[in-house]
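For this depiction, one protein chain was excluded, whereas all remaining protein chains were kept in their positions.
And then subunit A:
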Amino acid sequence: MDTSGAYVTLVSADNHKFVVLKEVASISSVLRSTQGFEEGKTGKISLDMDGDILECVVEYLYYHYKYKEQAESGAIPEFHIPTHLALELLVKADFLDI
């Protein structure tokens, strides 16, 4: 298990685990600052959100990481959000500052 590597584990409220690059997680300033506190622990960040919401968040973080440089110059593919998650995602995204 990668405890001090470049990865961090995001844990949802219903115990779904998502292993992401630290660099990717740092896109969110909230996750970035939380990471500091997790240093001595198992490199896990527990988040108060459902698994499917967190999954969408992780997807977005990678989407951002991948296409950040291109912005509008290259045509970046559309990031699809399932309608039934959109409202909750809005609130959580605001919380995570992403």
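Definition applied: a residue touches a chain if its C-beta (ideal position, glycine included) is under 8 Å from a C-beta of that chain, and two chains touch if they have at least 3 such contacts; residues count from 1.
Keep this in mind: contacts and distances are computed from a predicted model.
From the set "Kv channel-interacting protein 4", "Elongin-A", "DNA-directed RNA polymerase III subunit RPC9" or "Auxin-responsive protein", the protein name that UniProt assigns to the chain left out of the figure is "Elongin-A". Subunit A meets the missing chain through residues 23, 26-29, 57, 60, 64, 67-68, 71-72, 79, 81, 83, 86-87, 89-91, 93-94, 96-98.
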